[in-house]
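Below is one structure, written out as structure tokens; the observations come after it.
Showing just some of the chains, left in place.
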Amino acid sequence: MKLLLLNPNTTESMTSLMAGAAQRVASPRTKIVATTAKIGFPYISSRVEAEIIASDILETIAEHHTQVDAVIISAFGDPGLIGARQLFDIPVIGVAEAAMLTACALGQRFSIVTFSDSLADWFRDGVLRAGLENRFTSIRLPSERFQSIETVQEELSESLVQLVEEAAYTDRADVAILAGGPLAGLATKISGRLPIPVVDPVPAAVVQAEGLVRLNPGIARAGGFARPPAKDTLGLPDSLSRRIEHTD
Amino acid sequence: MKLLLLNPNTTESMTSLMAGAAQRVASPRTKIVATTAKIGFPYISSRVEAEIIASDILETIAEHHTQVDAVIISAFGDPGLIGARQLFDIPVIGVAEAAMLTACALGQRFSIVTFSDSLADWFRDGVLRAGLENRFTSIRLPSERFQSIETVQEELSESLVQLVEEAAYTDRADVAILAGGPLAGLATKISGRLPIPVVDPVPAAVVQAEGLVRLNPGIARAGGFARPPAKDTLGLPDSLSRRIEHTD
Amino acid sequence: MKLLLLNPNTTESMTSLMAGAAQRVASPRTKIVATTAKIGFPYISSRVEAEIIASDILETIAEHHTQVDAVIISAFGDPGLIGARQLFDIPVIGVAEAAMLTACALGQRFSIVTFSDSLADWFRDGVLRAGLENRFTSIRLPSERFQSIETVQEELSESLVQLVEEAAYTDRADVAILAGGPLAGLATKISGRLPIPVVDPVPAAVVQAEGLVRLNPGIARAGGFARPPAKDTLGLPDSLSRRIEHTD
């Protein structure tokens, strides 16, 4: 099985981090194909940035979808997720949605623990889009700043442990999600010290992707996720316009 | 006052239709500056198309925002609305949101009447994003097909009258929204025959835009709609990257 | 255009304050006709008082409705709003509803900032009636007392600035509403110091009223806001009973 792990950020070291976390949990015969965005932002951290980059995500999937079994969009706000599910016939997984659905199998209420204030509103949108407000208790954020997105995981690890404890004891969360690409892989390092189960979004997306491929539930030919009928396009990237014009 | 009426579709005749409906309701001294998308689709009618075009919408606003007092994004799914509100300091109005908020001032429950099945899921997303599920009763769609997006308003007018009646008598809606750019201006022509008030999204957006400009409620410097801090970009259009990098 | 600005409180100086705030935002050719309640309370501040005064509000509208284009009920709990919309054919605006719908066009979540503890439950009812719980975060109240309803705006202005800051930074509101008739006009004075946009209910109601008049969406002849069929009355004020008995 081949999974496209699409990092919509332009930072290559983040792609490596994610790919490592993905590979550790993947089945032996699953191959992770990781890509890094060519345009956009070092690290997407707000709704406007997610909107700007969505088209490029769809283009990247259009280039790869015939060669992989499923796609993982690896930014916690799940940019482009709904559109990609409409446009392509293979499973498309968002790391935020996968993490939240996994959390729902582990407890009644989950908290999201992340590292930067600017992410909170974007992440909350994902909870609403998933209709999981009733399962969600809080977003917990550290008060201190960090030096670099590449070392934030080490810099803030003590602080993040404490935030999970606050999620458990103050917000009465049953589960915590460690959200944000730069935290990929942290969960396994600290879960032994935590009072509640903790979900790492990238690995959660990998097992969900593998599961959906094996379940093989069929393709939407009706409803809100059916591929739209062929339509003319103007000035769009080739691979994307061919998919939309049904000339692929 | 100058309002940017941004048509994110590539069909110029639709821009004229919208601009006409806008001008008829605008204050005498309000100037409508209408634009037509240079890339994308003749008529956006699904979520994936809305995601693809969002970045281009933001770029267009970036080019105009210093010369207008407010922006109207004129496609019923309000593509790019949240991002535009973050990125720019002037009011940004979505025609769907404006129509729904207007409907909420006219009755308890509103229906959306539109002309094509493929729009329904996209429009329903807008209801959810606005948190107005409790005020929403139904989407009503005609069963017959139409020849052309440019004449749909004439072709289906009898059918749309009947759908509003069904919204009123069967779904118990207090108000109906005639949704979809190609229907701009229809409401005034048929409202005399309708049992409930009917909202035309483009004019509703115009009066909302004028109202917000006059209210002058201040700019978000905190919260989910504050402009994100300056950030590097890679490969984005000039006007947009300057706005994001705070070099404009 | 003529707008009836109906102050359901008996305090005339409050009417002047509201009328001033209304006039400042109104279009040049809009005339504000302001009335003060003849019976009731100096300042309505609870649900029971709102219920007591509702009938008198409807009577006042019955006396004026043929001479104005729209009505604004100027008490934040919107007493009599639903009934007035049923009974009369012109737009009827509640300042609370108008403020909340305006806030929804400026951000995702709004807070209500007001000056007296006793108003909180009444105002929260309005949020529920509008079905806007998902858009609402908090009511913020000052801890100190004030001397007089006529000077509360000056007495508490520093405190109110701070409450808006708490709404923004603690409750993560994107917008704040300065609620309560005695605060009319305060928003413009302090908005420059505030981190988020702030809505002044009376002006918000004025632009909404003007907008609805210009949109001219038609009259409800079916649904929950249609005028009830003629019915006998016993002992009601003349103007009101004529409207109900369809003898006006």
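Residue numbering begins at 1 within each chain, and the chains themselves are lettered A, B and C in the order written.
Operating definition for what follows: contacts are C-beta pairs under 8 Å (C-beta built on N, C-alpha and C of every residue); 3 or more make two chains touch, one makes a residue touch a chain.
Because the structure is predicted, anything quoted here is derived from the model rather than measured.
Undergrad: Which total copy number does the whole complex reach if 3 copies are given here?
TA: The number of copies making up the whole complex is 6.
The rule we apply is simple: only the chains that are shown with their structure count from here on.
Undergrad: Report the inter-chain centroid distance for chain B and chain C in whole angstrom, where each centroid is the mean of the CA atoms.
TA: 27
Undergrad: Using CA atom averages as chain centres, what separation in Å is found between chain A and chain C?
TA: Their C-alpha centroids are separated by 44 Å.
Undergrad: Where does chain B touch two or more other chains at once, residue-wise?
TA: 131, 223-224
Undergrad: Along chain A, where are the residues that touch chain B in the complex?
TA: Interface residues on chain A, with respect to chain B: 10, 37-42, 45-56, 58, 80, 82-84, 86-87, 118, 120-121, 125, 128-129, 131, 223-224, 228-229, 231-236, 240, 244.
Undergrad: Under the touch definition given earlier, write down the residues of chain B that touch chain C in their complex.
TA: 25, 27, 85, 91, 93, 97-98, 101-102, 104-109, 130-132, 134-135, 168-169, 172-175, 187-188, 191-192, 194-200, 203-204, 207-208, 210-212, 214-225
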